[in-house]
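Removed from the display is one protein chain of the complex; every other protein chain stays in position.
Right, subunit A next:
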Amino acid sequence: MFDISSLTFSIPPLSEVIADVEGIVIVGFWIILLLFGVQLVQQVRLLNRFLHTAMYWIWFGLALTYLFIILGVGLWYVVA
């Protein structure tokens, strides 16, 4: 860490570094899953449009539920 007042570098405590790395890993993983969720909803929507079957609402419901769970989990991580 660079201290501007004394123009010196200091090594942050290990616990702080670990906490930062934890946050980056979790947020990164969550963003990837969020993109997967959005892709899944869009894919199901397009495929359902091309081939309409009796399973239309089941696939769409599953994909949408998945996306909402990801958003909920992200919210829980921020709030908790």
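The rule is simple: a residue touches a chain if its C-beta (ideal position, glycine included) is under 8 Å from a C-beta of that chain, and two chains touch if they have at least 3 such contacts; residues count from 1.
Assume contacts and distances are computed from a predicted model.
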*Listed names "Imelysin", "PH domain-containing protein", "Rhamnose transport system ATP-binding protein" or "ATP synthase subunit A", matching UniProt entry of the absent chain*: "PH domain-containing protein"
_On subunit A, residues whose C-beta touches the chain left out of the figure_ = 18-19, 22, 25-26, 29-30, 33, 36-37, 39-40, 43-44, 46-47, 49-55, 59, 62-63, 66, 69-70, 73, 77, 80
